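Omission of a single protein chain aside, the complex is shown with its protein chains in their original locations.
Moving on to chain A:
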Amino acid sequence: MSVVVQLSYFVASVLFIFGLKAMSSPVTARKGVMWAGVGMVVATVATFAHPSVGMENLSLILIAIVLGGAFAWYTALKVQMTEMPQMVAVYNGLGGGSAGAIAAVSLLQGARADEGSVAAAMGSDAAVLGLLGAVIGSVAFSGSMIAWAKLDDRLKKSTLVENHQWWNVALAAATLLLAIWVFHTGSGFPILLFFIAALALGIFITVPIGGADMPVVISLFNALTGLAVGFKGYVLGNLALIIAGTVVGAAGMLLTVLMAKAMNRSLMNILFSGFGAAPAAAES
């Protein structure tokens, strides 16, 4: 990879960290967003010079950026101030979905590579982190969409099935087993089942959580998406993704705890109160 691309990623990483630092003080918050924005433009533009981004799929890349960007630009400008938390949930979910889709491409390539298994083609370490990132990204995607639907009053249910907690455990176990199957497989079918299970897990975890607790949960999914992006960075050998993703993962995790504390709740209470083990969320 050329030095210019690497240096651009380095500059972007620095801008992200100092941007986030500036964002945590009221006086400098606006500057912080701007620095991070410059970092994003630098990294994105530099990526066009990345050796993997050849001519072949260039037009597809450009179309996708323009379509995705235009959709987000329009919806972000149009949304009411009071609806901001659910829009953050939507954009965060899209980021998680993007991390999941990147994982799907890597895993499919691993399965196709004629090396016998995904693990052999990608290397065990990259395969494990790829699968982990895929689960986290998929859960953040479907979970964020449920969070959006709840905050937007489109979904009022708080149970999908009887004995919700057992379904959650069963889905988590199924996702884990399917991940192990994908690790050892050379075909695409288990990859499909694996993503279905991971997406369902995100839905089942989020539905029982009350609307009043959603901002904390959105913050948690935000941290998880960051983590998933960090893992994708390892799979793709991209330091900018590792650094930005992990920084957001850690900052987001701390922010989630702080937000729960500001509501006088513990994170565990918010996450598991809907499962019936702890007292139900106070929503009166």
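Operating definition for what follows: contacts are C-beta pairs under 8 Å (C-beta built on N, C-alpha and C of every residue); 3 or more make two chains touch, one makes a residue touch a chain; residues count from 1.
As a working rule, contacts and distances are computed from a predicted model.
Peer 1: Which choice in "proton-translocating NAD(P)(+) transhydrogenase", "NADH-quinone oxidoreductase subunit H", "Zn-ribbon domain-containing OB-fold protein" or "ABC transporter permease" gives the name that UniProt lists for the one chain left out?
Peer 2: Its record in UniProt gives the absent chain the protein name "proton-translocating NAD(P)(+) transhydrogenase".
Peer 1: Which residue among A:V11, A:L155, A:A212 or A:L236 touches the omitted chain?
Peer 2: In the full complex, the listed residue that touches the missing chain is A:L236.
Peer 1: Which residue numbers on chain A touch the omitted chain?
Peer 2: Output for chain A: 1, 6, 12, 16-17, 19-21, 23-26, 29-30, 32-33, 36-37, 40, 43-44, 47-48, 50, 52-54, 56-57, 60-61, 63-69, 71-73, 75-77, 79, 81, 84-85, 87-88, 90-92, 94-95, 97-99, 101-102, 104-106, 108-109, 112, 125, 188, 215, 218-219, 222, 225-226, 229-230, 232-234, 236-255, 258-259, 262.
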